[in-house]
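The structure is given below, and queries will be raised subsequently.
As you look at this complex, bear in mind that one protein chain is not there, while each of the others sits in place.
Coming up: chain A.
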């Protein structure tokens, strides 16, 4: 008789646990959030955290296509004027209504966040004036026609003038000012450790599935996986490729994957003209060549043909990538159709080298980071072996990102591995990586190989004033195809983004790598 009440208590306790578990979600992310101020530091983890608390005018779906957010529609009323119709009856967490004035305030704040190590000012710069037409209509005036404005607005989280007029980054980090219109409100924040969130029950969009969220940062890959297997967390992101094979067969977890927007590619030295030495290229005896073979398109093509991308994807990346010929994955706006990844052809590569005047090959050093991209150091080792097989004897030099990126920026290398996470628009990689370096235009800021092609520049410029999306897409495709024919960079693969959840949950895998609580739901009953 004594056992009964105890059993009852135990059962009830178990039930409560199940109930509580259904309401609570614990997530573990691999990269720390450095600020809750949505305009302080442009960084994917920060954007993911901001996305749970704040909203953008133009939202993006899991495949990074623009969808209505705080704006219901947008259109150009004049070539230089974009008009956004705003969503009515939206309120901030503190009850303030969302109106056009808040958009004007937000745009004005972007360039004025003190000490920002990487600001959102670039999205405000094309805008010369923000006009509040009525509380639910706002117009952006630009000096020239600017087709990328809606895309820019997918990067800007909207604040409230009344609430944030005097808020500093510290106020956001302390949670006091972390007040948005988003699906979750901040309960507490411990920098670099966790953010605790609770559901915003007055959210305008789809109601999130979980009432409370504990958003933890576990930077160590093995520990993150272990935390999931131990049942301490429900969702992890950045699943290490070394654990993939095991997790795919583990009954306790479900994986969600999507092809991302991050291309891993090789940059080549275009900084030295054809008649000069490239710093890490020598002949087979280690003597200077007296010329830069990388300026010869046949050599570049040979180096690309020598790479067995499928082998890299399958062996090094454990299948967590797709071979690529360009920056954007299939199904994305301005993806170049009918351009398959360069096929592996070692014999063809040797012939091309001979044709270019290097029948015996040459020596080169391939540099790359060892702590930045998934399996980065192992990828350059694989490429080094493949190049050596066609007679280009390759030394591999992997180093920490901190030292690597500084040297790559100075064009110190002859060949190097790097990655690029694109916005889903061809103009993004074109302007930043393939365009000729030009400070006044703000072009080629990440063009570390110093590739330059006047025709590519011309098309890129043309695309920037074309407001018709279909015509603009054709121009962008043409420009990217040109750069690809020219082997401006050697694309390797596009990474797959992978999340793991405990069985019974699903997460909508996002191409933009953001890990957000509102994307997690109980799996549909089978």
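Everything that follows uses one rule, which is that contacts are C-beta pairs under 8 Å (C-beta built on N, C-alpha and C of every residue); 3 or more make two chains touch, one makes a residue touch a chain; residues count from 1.
The working rule: contacts and distances are computed from a predicted model.
Peer 1: Assign the chain not included in the display its UniProt protein name, restricting the answer to "Spermidine/putrescine import ATP-binding protein PotA", "SAM-dependent methyltransferase", "ABC transporter permease" or "Cbb3-type cytochrome c oxidase subunit".
Peer 2: "ABC transporter permease"
Peer 1: Of A:88, A:331 or A:409, which sits in contact with the chain we cannot see?
Peer 2: A:409
Peer 1: For the chain not shown, which residue from A:109, A:216 or A:378 touches it across the whole complex?
Peer 2: Only one of A:109, A:216 or A:378 touches the chain omitted from view, namely A:216.
Peer 1: Among A:79, A:192, A:288 or A:522, single out the residue that touches the unshown chain.
Peer 2: Residue touching the absent chain, from the options given: A:192.
Peer 1: Considering the whole complex, which of A:142, A:278 or A:423 touches the chain not shown?
Peer 2: Touches the omitted chain: A:423.
Peer 1: Can you name the residues of chain A that touch the chain not displayed here?
Peer 2: These residues touch the chain not displayed: 28, 32, 34-35, 40-43, 114-119, 121-122, 125, 169-170, 173, 190-194, 216-220, 222-224, 226-227, 229-232, 371, 400-403, 405-406, 409, 420-421, 423, 428, 432, 439, 442-443, 445-446.
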